[in-house]
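One chain of protein is taken out of this complex; the other chains stay put.
Read from first to last, the chains carry the letters A and B; within each, the first residue is number 1.
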Amino acid sequence: MTQELAYSMTGMLLFSIGLFGVFFVPHILRRLMAMNVMAVGVFLLLIAVAKRNADPNPDPVPHAMLLTGIVVAISATAFAVGLARKFHEVSGETDLDGEGP
Amino acid sequence: MYGILLAGAMAFMLLDAVRILPSEPSGLTGVVDSQMANSGVEHPVTAVLLNFRGYDTWLELGVLLLAVMGVLLFQPGTDLARVQPLARSDAVLRLATSLLLPLAVLVAGYLLWIGKYAAGGAFQAGVVLGAALILLWLSGNATLVILPPHGFRLILVLGFCAFMAVAVGLLIAGQGWLELPPSQAGSLILFIEACATLSIAWTMAALIIGLQPPVSGKQEGGP
Partner (left out) sequence: MTSWLPLLVLLPFAGAVLCLLVRGRGAPAIGVATSLATAALVLFALWSLQTSGPVRVQVGGWGAPLGIDLAVDGLSMIHLIMTAVIGLFISLYANRYYDGYRGGQKDRARELFWPFWLMLWGAMNALFVSADLFNLYVVLELVGLSAVGLVVLTGTRDVLGAGLRYLLTALAGSMCYLMGVALLYAAHGTLDLFAIGALIQSDGVSRAALMLMVTGLLMKTAVFPLHFWLPPAHASATAPVSALLSALVVKASFYILLRLWFDVFPGVTTPLLGNLLGLLGGGAILWGSLQALRQKRLKLLIAYSTVAQLGYLMFLFPVTAGMADGSSLWLQEVSKGTVCHVLSHALAKASIFLSAGLFILAAGTDQMSAMKGLAERMPLTVFSMALAAVSLMGLPPSGGFIAKWLIMHAVLGVGQWWWAPFLVIGGLLTAGYMFMMLRPAFLEPDPGPGLKPVPRLLEVCTLALAMLSIGIGISAANLLNLVMIGNPFSIPGGGW
């Protein structure tokens, strides 16, 4: 198994675990963590894709996508944490009632 | 239970997909290399982020702005003016801050500058500077962090606006949409990155500090 394949397969597993967590775990913070696990899964694939090259320089485009993705994920996480704190302050709860899906 | 089945099916499909991904490069390394001379910088990732796909980075600064707006939504006045100060006067923390702060500013400046040649740039620099601001706030010196409302908002939108100003300026000068002329690309990118560094630093600090409860409790909330 090549190094890139190990990275991308780990990424795929993390993505699936995260997807499960976002929908089937009740606690808000855990769901948020699960979303970040999904993101890390995608990022691992992007790292592996960039490195496939025989060239010593990795492909910069997946790296740029990855950096953009990290900033977006951080922003969204911060927003969600802000909402969750306020939700907890107003309702005293840590789960969203009436589970979906 | 059926959640595990669904996740398992997803994992199976994805693992099967990456197994057959072509292993020979089909990326854009070559195309990026061939245009590096026109990008105004020497590091390929910076060239992609700030020039070739600079439009994405502008929008990404917009995402950052929305996040900080969302966090500040629940602060009175939607800024940090009435945030609860930390009543902490830890001598060790103060000493550490006074030692680390100049270093952090120096490192941030270096990261910003090195972005042209190697890994680095506005985001790394902004995060280091943001950490320094949080450290300042933790040690009880909040005046630099919690700017007056107008200045605070201005600094949050600075990076997003710098990109916009460059884009508008170029349009007026007859260039295409976000088309940086190769001769000035380097300095324009540095200008955008410097503004973005400040925005990112204060945004990062605000994302942390904005989660603190306001001084006067929640007299505005509730229906």
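The working rule: a contact is a pair of C-beta atoms (placed from the backbone, for glycine too) under 8 Å apart; a residue touches a chain by one contact, two chains touch by 3 or more.
Since the structure is predicted, the reported quantities are computational estimates derived from the model, not experimental observations.
S.K.: For the chain that was dropped from the view, give me its touching partners among the shown chains.
M.R.: A, B
S.K.: Could you tell me which of B:Val31, B:Leu99, B:Leu144 or B:Val215 touches the chain that is not displayed?
M.R.: B:Val31
S.K.: From the list B:Leu86, B:Leu100, B:Ala142 or B:Leu178, pick the residue that touches the absent chain.
M.R.: In the complete complex, the chain left out is touched by residue B:Leu178.
S.K.: Taking the full complex into account, what residues of subunit A touch the chain not shown?
M.R.: Within subunit A, the residues that touch the unshown chain are 15, 18-19, 22-23, 28, 31-32, 35, 38-39, 41-42, 45-46, 49, 52, 61-62, 65, 68-69, 72, 75-76, 79-80, 83-84, 86-87, 90-91, 96-98, 100-101.
S.K.: Go through subunit B and note every residue touching the omitted chain.
M.R.: Touch with the absent chain occurs at residues 13-14, 16-22, 25-28, 31-32, 35, 51-56, 59-60, 62-63, 65-67, 69-70, 73-74, 78, 149-150, 153-154, 157, 160-161, 164, 167-168, 171, 175-180, 220-223.
One rule holds in what follows: only the chains that are shown with their structure count from here on.
S.K.: Which residues of subunit B touch subunit A in the complex?
M.R.: Checking each residue of subunit B against subunit A gives 3-4, 6-8, 10-11, 14-15, 17-19, 21, 23-25, 27-29, 32-33, 44-45, 47-49, 53, 56-57, 60, 63-64, 66-68, 70-71, 73-74, 123, 207, 210-211, 213, 218, 221-222.
S.K.: Write out the stretch or stretches of subunit A touching subunit B in their complex.
M.R.: 2, 4-5, 8-9, 11-13, 15-17, 19-20, 23-24, 45, 49-50, 52-55, 57-64, 67-68, 71-72, 74-76, 78-79, 81-83, 85-86, 89-90
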